[in-house]
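Would you mind keeping the following structure in view while I ask a few things?
Omission of a single protein chain aside, the complex is shown with its protein chains in their original locations.
This part shows subunit A:
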Amino acid sequence: MVSPGKLEIFRHSLKGIVEEMGVTLQRTAYSTNIKIRRDHTCALFDSELRHIAQHDIAPQHIGSLVSVVPRNMRDRDDLEPGDGILINDPYKGAVHLPDVMLICPLFHDGEIIGYAANSAHHVDIGGPTPGGIPTDSTDLYGEGVIMPGVRAVEDWEYDEEMLGLITRNVRSPEMRVGDYRAQLGANRIGEERFGELYEEYGADALTEYLDELIDYTERLVRSNIQELPDGVYDASDYMDGDGINDEELLVTLTIEIDDDEMTLDFTGTAAENEGPLNCTPAMAFAGTMAVVMSLLGGDLPKNEGFYRPFEIITPKGSMVNPTDDRPVAAGWEIAIRAGDLVTKAMADVLPEETIAATKGIICNIAYGGRDPRSDDDEYVYYETVGGGYGGRATKDGMDGVQAHYQNTANSPIEELETEIPLYVRRYEYIQDSEGAGRQRGGLGIRRDMEFYDHRSSFTVLSDRTKNQPWGLFGGHAARAANYVINPDDDPEVVSSKSTTKLDPNDVASVQTPGGGGYGDPLERPPEDVLEDVVNEKVSVEKAESEYGVAVDLEDRSVDEAATRELREEVDR
């Protein structure tokens, strides 16, 4: 039996290793997407391929590492010290192609003692459009370079020919090479530090500590599940369309709680699509587990023990388990919605802990063209835009944030305008985009970009223009998304999965959804409604029609008599 104090110290050491790997990757990478937006993560696995530690920054990558590493390393008996395996193949447990993983076995005296692994979102992975997110490919081959799990590193050095083959197929190869090297550097640090830990503890004690730590997490997760009432809970929602066919598509999630175990079942979800709206099981796993973890033990060490009480069912041939090399570029859109479905399904079981629907989209935006300021040099840029967070039992949803497993930062306007020929004309909250509620949802964001003096290509790979983020317990739904070209003069609404050729000085407007409300808006304290109206987050009209509050804006006051009357009237 390991003493609890010693176990805590061991946990610190293990966590220190993955954090150092993460910092190394972030600092040595070349691309903004990794350095600033931190779209990457690192993890360690033991010799039994159990997930033992992760750097808590981007859970989507953890979900993929947890499925890819055991599946692809288990049967490999050809590994040597200093090897590194590159993999991004969605049909071998990975996610979409831009998320590339590097896995290195860790040796001690000729024996494998563990694995260091990391995953990073590369800004380009080849394929027809800059930015790695084509909206209309009908197979995986149209989405970029596929790496099925290849030994690209030997003796801690990349095989230059292999790396050359990969980078010859992508845009801005110098940047990409830098990112691949950063991924190797991170695992190298993992090897060094894990080796030190192994020597410090010795093989037997290390196993004992790991068993203890994994059991600790498992014990707590099981006891948290056990506290929930047994039963079957479900939730579903529709996606916009797959980029090729403009038809709404059902995502459905059934959660079964049985004593200390939980099953998350996607049976009933629409069939796989022709276009890129397909989500691999690893994506579905990452999307749901990130929210499950928040509900059942956000503070716990994340390791194998967390996953043991769960079974995730993704029917083969559905859009959460596609076959036959279908395209998957938009798969994360389904996965983040699955996160919302977890909060919806669990609403009656965990009403205090859960939240109403969030923006529910990744909101991938990519644009490219030739810069009129510098000899028409080609440029490409990728970013994602935040939106509303769901209302909560005692708190409003946050305005303008990322949701669930997504927590990547924005690009500062001054950095963006220096690098890319555009003006950000608006970066602001959208009034009335929140779902009204006793606790209202968060506001969506409007980001308008004017591409001056040149023609450009503007890609949206997103969703949520047709169905609104829902409210809970009487809370109202929020405004849906809207993607518009030239919103102020000659508005042209474009689809949520589209590439548009822009004329010089066109403005592209990305308007993200708000978050759903929680509880009856008629119960919202009138002074809170007043504050939102004064702050122009909610209009006087909406305050009246949905919250039943009469606000005198001139006077910044609530007309109490009129409010009483309104609330009685609206209630009827």
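What we mean here is this: a contact is a pair of C-beta atoms (placed from the backbone, for glycine too) under 8 Å apart; a residue touches a chain by one contact, two chains touch by 3 or more; residues count from 1.
Criterion: contacts and distances are computed from a predicted model.
Within the choices "N-methylhydantoinase A", "tRNA pseudouridine synthase B", "Anaerobic glycerol-3-phosphate dehydrogenase subunit C" or "Monovalent cation/H+ antiporter subunit B", the name that UniProt assigns to the complex's undisplayed chain is "N-methylhydantoinase A". Touching the chain that is not shown, out of A:G63, A:G185, A:G275 or A:P513: A:G185 (per the contact rule at the top).
Across A:G149, A:G190, A:G400 or A:P526, the single residue that touches the chain missing here is A:G400.
Along subunit A, the points of touch with the absent chain fall at residues 3-9, 11-13, 15-16, 19-20, 23-24, 27-28, 30, 32, 35-36, 56-57, 59, 178, 181, 185, 216-217, 219-220, 223, 290-291, 293-295, 298-300, 343, 353-355, 385-386, 389, 392, 395, 398-402, 407-410, 412-415, 417-419, 423-429, 445, 448, 534-537.
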